[in-house]
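Okay, so here's the structure we're looking at.
Every protein chain of the complex appears in place save one, which is left out.
Let's turn to chain A:
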Amino acid sequence: MLDYESLKLIWWLLVGVLLVGFAVMDGHDMGVGTLLPFVARDDIERRVVINTVGPHWDGNQVWFITGGGALFAAWPLVYATAFSGFYWAMLAVLWALFFRPVGFDYRSKISHPTWRKTWDWGLFIGGAVPPLIFGVAFGNLFQGVPFSFDDHLVSTYSGSFRDLLNPFALLAGVVSTALITFHGAIYLAHRTQGEIQWRALRAAGFFGGLLVLSFAAAGVWLWMGIPGYVIQSTVEAAALPDPLAKTVVREAGAWFANYRRYPLTLGLPVLGFAGVVAAQVLARSGRTLAAFWASALAIAGVIGTAGAALFPFVMPSSVDPRASLTVWDSVSSQLTLNIMLWATLIFMPLIVLYTSWAYRVMGGKVSAAYIRENSHSAY
């Protein structure tokens, strides 16, 4: 068995990998959902757009479910504190996600136009709301979240849903919505042709621009106006996790400490910007698959930027900073982390393997002719 400290670090990386996996895989079909009402004008066009992700959205959504499960297993205290603290935000994500399975599966089973339009907007909500809220949640992590623990580690959250919607958090919401919608647009350009592809490329232009601007603005704002958190006591990385055993202070510029200490991490924001630009250029020159992977790298860059800034914090507490949750003290036992590591190492390659196979089988451009031929079985 690996030592506890390494396992804690590996699980910080793995949670990041799962989050990036979720954003790349589920993100592209959420982006497609967000764009659906805008890039497709009539019913056939909309069915084309929906069927680019038709066979895959369900498998992709498991990234989200597995991510939640992994958080539960590896960082139970984070899972418990974040989900209960962000109660209404989590319910909003959940209820938005309700529209997806039924939207995809039920929409084309009835031909009435109102029925279909209703589900189109349902897919829009299911695509746009979750990334927006995740971004808002991340924005709040940087500012600290008002929670505290009693002696038995019962958590109490003393904020409200309205407090979550502060300006910096909303800006972070714009970053993540732009990121996911951009990614969806690039994917759509890869899987469609003609008019729809052209509109998808235009959408990619708009959201790519918005992403670059908002990502840069969030960085500047963080630099200028948002103090970070620092662990003041000695970090005992290998100790049994107890979030109340440390002392923490807020300090201006502390969110940039890791970038100063490990300049290599500056590659992450660079990757974020470069990925967007590369994806744009590649998509416009017709190399849409390469563009998709460039956009996936942009996602890894943006999420990595946030993660590297926060490290070792996961969820700082604004009302009782010593209760802040970090990668060292909000994790599972060494045994559980070890078992979960093995489970991930065994199953993740298999998942990647059969998912790629599924994409290969269903690959190629989705066209209006395909929809007409498969009118009874396609979405």
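Going forward, contacts are C-beta pairs under 8 Å (C-beta built on N, C-alpha and C of every residue); 3 or more make two chains touch, one makes a residue touch a chain; residues count from 1.
What we mean here is this: contacts and distances are computed from a predicted model.
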Can you tell which of "Amino acid/amide ABC transporter membrane protein 1, HAAT family", "Cytochrome bd-I ubiquinol oxidase subunit CydA", "Serine hydrolase" or "DNA 3'-5' helicase" UniProt lists for the chain that's not drawn?
"Cytochrome bd-I ubiquinol oxidase subunit CydA"
For the chain not shown, which residue from A:W88, A:W223 or A:Y262 touches it across the whole complex?
A:W88
One chain is left out of this view; which of A:G54, A:G208, A:G275 or A:G307 touches it in the full complex?
A:G54
Among A:L222, A:M340 or A:I371, choose the residue that contacts the chain missing from this document, as touch is defined above.
A:M340
Out of A:A70, A:L179, A:L310 or A:A323, which is the one that touches the chain we can't see?
A:A70
Would you write out the residues of chain A that touch the absent chain, in ascending order?
54-59, 61-62, 64-66, 68-74, 76-77, 79-84, 87-88, 90-91, 94-95, 97-98, 100-102, 104-106, 109-111, 151-157, 240-242, 332-333, 335-336, 339-340, 343-344, 347-348, 351, 354-355, 358, 361-362, 375-378
